[in-house]
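Please read through the structure below; I'll follow up with questions.
Every protein chain except one is present and positioned as in the full complex.
Presenting chain A:
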Amino acid sequence: MQPQQKNRQERSILKDKLSWLWSEYSVIIAFLIIFIAASFMSPRFLDINNQMNILMQVSIIGIIALGMTVVMLSGGIDLSVGSVLALVGVIAVIALNATGSIIAAVLTAFIVGSFAGLLNGLMVAKGRIASFIATLGMMAAARSIALYIANGGSISGEVSGFSAIANSEFLMIDYPIIIFIIMTVFVYLLMHKTRFGRYVYAIGSNEKAAMLSGIRVDRVKIGVYSLTGLLVSVAATIETSRLNSISSSSSGVSYELDAIAAVIIGGTRMTGGRGKIIGTFFGVLILGILNNMMNLMNVSPHLQGFVKGLIIIVAVVFQKRE
């Protein structure tokens, strides 16, 4: 009797531990499983060049997804990220060609990006428009302005050195990867170690209580969308620099979907208040590996969307169970 009971107790302790591990780190565990599965399925997967390739490919979406996480934690959503990326790219290249200065181009990008974000924030916080609607409007408007400025086509940079931003490496690691990691650390610190982050979580969880706690809810929200705009402009700079050109019609198309997918796979709740930056980081990696595997295994690109869709739905179902 005695040892049996002890045994049962130990088992329940183990169960407790496992369920805790799963609830806290389910994304990381899912990532490990997918990673191991991928390395068995394709020998080329583990190749260091392929690994770098994956990271390189996810860096742009990754940076955007960081911003998206913050917006979604606050209880909103930003559909305009892809269009704003194109708009930022177009204006930055024009600034680059006009001034000949890379710094001026990058600064312009930051200003345009944060300004678009600021407008989103004002619409949501002051105009009390649902974020879905406000950013949908911005999505259409930003794309339209980009098309108008670039006459529907692409613009290329004419200053040598600009393309170095995305095409150089440091200790064998490409700059975009380094920027992505730095941004992840930055947003992580912001969300988990500063007052701003605390406020964002509070607002996403219970806006009225947050306000009665003396939080300037509207200002925080404006900050949230501006930050996302800024991160989008970082992504835009990399995107533009990579090919030394930007297309007003096709750059950034459906980036918002990939970013939202990464955030949801990463375990952030659609209605706000719950989620982690680290989760998004691994969510981005999971998406990257899946894309990479499908390429390595010659899955038709037309089917890749299907697989992605499936993954998102599975991720959400798992979340719901908790």
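Here, contacts are C-beta pairs under 8 Å (C-beta built on N, C-alpha and C of every residue); 3 or more make two chains touch, one makes a residue touch a chain; residues count from 1.
In this text, contacts and distances are computed from a predicted model.
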item: Among "Regulator of SigK", "2-oxoglutarate ferredoxin oxidoreductase subunit alpha", "Phenylalanine--tRNA ligase beta subunit" or "Sugar ABC transporter ATP-binding protein", UniProt-listed name of the chain not shown; value: "Sugar ABC transporter ATP-binding protein"
item: Of A:Ile77, A:Val93, A:Ala166 or A:Ala202, the one touching the omitted chain in the full complex; value: A:Ala202
item: Selected residue (touches chain absent from view) among A:Ala210, A:Ala236, A:Val284 or A:Ile311; value: A:Ala210
item: Sites on chain A contacted by the missing partner chain, in the whole complex; value: 12-13, 16, 20, 189, 193-195, 198, 201-202, 204-206, 208-216, 273-274
